[in-house]
Structure formats: structure tokens, C-alpha cells
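First comes the structure, then the notes that go with it.
Only one protein chain is missing; all other protein chains are in place.
Right after this comes chain A.
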Amino acid sequence: MASFNFLVLLLIFSFCRSGNLQRLHEKIYSSIEGGAACFRRLNGTHQTGCSSADNGAVGVVHMIKDVTDAHWLVENATAGPYMVVVSTALFYDVFDLLFKQPELIAGILLYDNATKSAPQFSQDMSCPNDYSAAEGSSCSAGGVVWNPKGTGLLRRDIPFPIFYLPESRSQEIDKIDECYQRYNSDKNNQKGKPLCSVQLHSFMFAAVNTEVCLRRSASSALLTPTKVCDPLGDYNVYYSLFPRTKDTKNKKVTLVTARIDTASLFDGVSPGAASSVVGMVTLLTAATTLSQMIPIADSNLYDENILWTLFNGEAFDYIGSQRVAYDISKGTWPAAAPLTVDDINLHVEIGQIGGALNKLELAWPLYAFIPYTNVVPEINEFVNTLGSNLQNNISINTEFSTHFPPSSLHSFRRILKNETESAALPEVLITDHNAEFTNLFYNSALDGFDKIDFEYRNITVDGNGTFISTDALLANGTMKEVDTQVKIARLATAVSRTMYQRVAGKLYTGNITASAHLVDEMLYCFLRSQACRLIMAADYASSGGAEEKPPERAAPLYVGVATWASTPPVFAAHLLALLTGTALPVNRTQCDALNVPGFSQYWLRGWNHSGVCMQTTMNISAAISPAFIIEDYDLKSGVYSTWTESVWQAMWARVFVRASGAGAGAAAVAGALATLAAALLTYWLQRHAATIFTNAPQHSIVNDDAASGILRTVNC
């Protein structure tokens, strides 16, 4: 008997060997790789984004190849819920229909189609960041609707998961389509048939709103110390032309700002080419050019300083600029030599300027939004100077309006307006649109390098870090006047010359211009690959000498959670240090030991990768909303950004053929019948025990005081 049991055990074990189970699992499911999931974010009052159930969402595949497929789904489908597979090109036309009947939809698998590209795609609001707009500048209350193509899904609580498959993963869509054609094509007879299905798993831990999720993250009991959400946040980057210390801080400052971040519905996909990168690259290039025009040693000659600042987290109610404005109002920014509002002569924001860039149009019309209805001399002078410095098809028109596009100006006006003596901040915003956005992919997964017609030229940089001038590139035919790089370089030149005039009080007569070669490299770093020349040179030199190559894809420009620094602000900071700083002839230990007021030193890899000590005025500051640093802040008050991001454990998707359900039904019925038959048989056997078993005990004895019999066996 024992040996028989052992054999059975051995048999079970041999079946349960992981290899066999693995193979069975692989036979049933085929995983969908490379997808990016929509995830949950929360603010003071709501939850937004997507979550699947704890065990994922399962639905029958339904490929939407034109709008009639979507109509069939909401009107005639019988085997629901369905997993909708739709291309980005069709999404705008069908999403409304799908969201009207969420009970029919298990989830959406969105894919980017190489052959048919989307004409527009923006999941941000039609009035982005409207709740944080300056007083009287709300776009929903009668102003210009800036982003009319925005679906608003980024700020909506979506009742099912959504996954996004980029163009590079089209083979996954082919796989699903093949399975769909084979099993689901007989659309009107789907009920009771085995059907091709997809399971999406993106379960989010946080819920309700920021207040609830932060409370649960902090106070989780002894048993479950689970963090369910983190505040959004990262770092702002700033760099001043001249060092600012406590002694020199009475110099007036021109603040030039742009934003680093963008957003999208999907995790890890936020390219932001037209939304933010063009503005950021223009600022970085202009700062570099100005630092070449005015040597830092001349700082004593001038009374004006330029503070170049990059804000982060602007896509989520202006996290970075709200924090800077708040810190200025408290007299704590920049930490080394705080500014007051009256120190700021002028605030120029380089806003969204990438939407109108394309290789067919030579002209690049820009607009300067002045948030006043009357003429402010300081601002007008700046716009006129900038206009006179612009050349070659870039124009600038002035718009006087208290309704101005989404930008950090809103934060400054909200928070600092009452801090000034005149209650007027000299501000100007530069955009490439005077009404609605020219960028139809605002804050979306499709706002890639192709949207600004960027073609990388891959020109080598020599060991001294000298870049070929724009004019030389045009002369030798490497670039043309219509190229994005050239246009950005021209704008950066104009901005730096205008800033030169502000600092020096005279026209710039030298021949230093912003290099389209530098712009080319910078765009490549932020839009195509982190393994680029600039980042390789601007990275920290590792002590061992071994070079770790960064990944060959662009870093997502989403602000991320405040727990750690994301790559884009670190890149921007290092680029400023490398391109505007002064190389000191010291070794690494001396470099680390230096302590010069107003400066900091970074030991970077350098152009020939041998290590270089860069002395710079660049610094970083926290871009975490004031809401999370003010004690007892009322998260529902709506004064500051309150965005948090949910924690999740895993995101995956897989396709499989779901059984018709007939087999499962038959198994259940058979099980019930077998149980019933066994019960009847037992009952019958017991009734007739005496006749069946020759030595069976008498009926009466068995039943005598059964309870005490049981008790006897457990005698203590």
C-alpha cells in the first residue's frame, strides 16, 4: 500500500514539474510585450487615469478598423465585455462612443499605425491647467480654447485600463489581428464560441483623492505598510549669467524661463517634442551663446543679471513654477541668494514654440503675449529688441491680452501679484500661436521628433567641444534654412543678443551666434537617444574610468514622482554646467575640494572623456508643490498643485483564446450529478448494510448515543 501511495506521489510530482506547467501556460497565453499602460493620478478632489481589477481585465478582442466597427460594438455586440483594439488615427473619432457605454468595454489597446498616422492626438484638457490659471485668465470661462483637440482623458477617471503599443511593436498587433480573424470574424454568432481575448493588468493601489491616498500611505497599520501614492515632483534647474551671492544680489535680474516636462496618458511615453523640448533647447542654447558673448569675469562691469530657469512638473498645474513663486514670496529662492519680486526686472517665458515647425515652411511666426491691456514700457522695449534681432523669416507679433496661454506666468501672477509694490509683474510669454495651439499633439505620446521635422545630422564634435557655426553649416549644404535646427539656432541667437543688450545696454557687435550643430545634438539627446555626444560628455565621470553607456532611447519627459530625480532635469543641469561653465585646470580631488562663493564645481567627463572640472553658477531646486510642504495645507482648497501618482506592482498584457464556456458548464453539471449519485449510493448502502455485508453491526447499535461516542474519542 505504502509503495503504491509513493508511486502516485511520484506521478503527481512528475506532472507538476515547473517545466511542464510553464509550457502549458505558454500554450494558452501569448504575452504582449512593449506596451505602456495608462495609470492613475490623483489630485485634491478626484482620481484620474486608469486601473484594471486586481486580477486584470479580460475582454473579447474587437479590432476597430473604421468607425462602423465602433458602432457595431455599442449597438449589436453580444459576447461582451470587449477589448477594443484601435489605432491612434481612429481613436479621436471613436473614443466618445466607447466612453458612453463603459459596461461594454473591458479595456482599450491603442496602437500607433505606421501607415496611417493620427492627424491629432492630445489627451490633455481643451483648457490645460485651467484650475491653476491666473485670475481673469481662465480659458473655460470665455477665453480662447487653447487645445480644442484635447480629449481631456488625462484628467478623467477612466473606468477601464488602456494600453498603448508604439509603432515599433506592430508585430504584436499583427499577432492579435491574426487571432481575431481566426476566431472572432463571425461577428454575429459570437455567443457560446471560443473567442480570441486579451487580458490587461494594470491594478492601481491608490484611490479616491490625494488626501485619502497620502493618509493611507502614512498610516497603514502594522500589518500592511504599503505606500499607495507619491506626490509628483522633481527638480527645477537654474543658472545665472553672473554668480549671485549675498553680496552681489542687489543686481536686478531678468528671469528667462521654459519648461522641461510634458505628459501623456501612458507610463514611460512622453516625448514632448513640440510641447516642451523646443522651448527648453532654445533656452539652453541661448544661455550657452550669451555665456560666450559675455565672459563671466566681466560680471563687475554690469548691473543686470540674467537668470535662466527651467521649470519641471508644469503639465500638472505648474508644480515647478508654483514652487519657485511660492519660495520667492517667502524669500527662499534661490537658496544661496534669495530674490525678491522687485528684483525681477522682466520675466520672459519661452513657451510652447514647437508646433509650427516643419520643413516645408520657411516662416516661423512667433507671438509675444503681454498679459496687460495697456502698454508696459519695460516689456515693449524687450519685444521690440527681440524683434529687431530676429531675422530670416522668424517674426514676432505682440498680443496684449489678459487671456494668455498655459505657462508659468499663471503661477507668478497668482502667487506673487500682491507681493509687488505696483501689483504688476513685467512678464511676457513667447509662443508660436496667437489663438489655439499649432501643436495638435500637445502633451501626448505622439509628440515625437517627427512632429517638428527633426532629422539628426550626426556631425562629430571635436575634443574641445567647438560646434560648427550655423552659417558654415548652411554654406556647406549640411543644413538648410528651413531645418528645425537652424530655426531654433536663429531664435536662440536673437534671444541671447536681446539679453546682451539688457545686460550691456548696447547692441551686440561681435560675431558669436548660436550653433545649429549644438541644437542638432541637443534635440537628439532629448528626443532620440540618451547615448548621445552631449550627454556622454556632460555626465559625471565615473571614478573607475569605466564608461556606462546610457540607453539608446529618449528619456521620458514626464515629471514623475518626487522620491527620486528623473533624467531630463539632470541632463539639462549638466548640459548647462558643461556648456556655460568654466573649465578649471585642476584634478578631481582639487575640484571636489573647491569652495568658491556663488559657484559650484562638477567633475564631468568632458569632450575627450578624460574628466574636466567645470565651475558653474548652475544649481537645482526642488520642484515639489507647496501643497506638500505647507503644514496642515487643505488639499481641497485648490490653491496649489496637489497631484500624486498611484503605486502599482505590475503591468502586463496577454492574448489568448477563451473557451466558449460550454466545457466549463458541462464540467459543473457533471460534478453536481456525480456528487448527487455518490450521496444516493451511500444512503442506499447504509440502509441495506445488513443485507450486503454479512457481519455488519446492527442498525440500533450504530445510532446509540453517537454524540457521547464522539466525545469519548476526544477524552481529555
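As a convention for this text, a residue touches a chain if its C-beta (ideal position, glycine included) is under 8 Å from a C-beta of that chain, and two chains touch if they have at least 3 such contacts; residues count from 1.
Operating definition for what follows: contacts and distances are computed from a predicted model.
Undergrad: From the list "Replication factor C subunit 2", "60S ribosome subunit biogenesis protein NIP7", "AP-5 complex subunit sigma-1" or "Gamma-secretase subunit PEN-2", give the UniProt name belonging to the chain omitted from this structure.
TA: Choosing among "Replication factor C subunit 2", "60S ribosome subunit biogenesis protein NIP7", "AP-5 complex subunit sigma-1" or "Gamma-secretase subunit PEN-2", the correct UniProt name is "Gamma-secretase subunit PEN-2".
Undergrad: Which of A:Ser31, A:Thr226, A:Ser610 or A:Ser637 sits in contact with the chain that's absent?
TA: Going through A:Ser31, A:Thr226, A:Ser610 or A:Ser637 one by one, A:Thr226 is the residue touching the chain not shown.
Undergrad: In the complete assembly, which of A:His25, A:Lys116, A:Lys175 or A:Arg215 touches the absent chain?
TA: Spelled out, the listed residue whose C-beta touches the missing chain is A:Arg215.
Undergrad: Which listed residue (A:Leu98, A:Ala134 or A:Met204) would be found touching the missing chain in the intact complex?
TA: Touching the chain that is not displayed is residue A:Met204.
Undergrad: If the missing chain were put back, which residues of chain A would it touch?
TA: 51, 54, 203-208, 212, 215-216, 219-221, 223-224, 226, 228, 707-708, 711-712, 715-716
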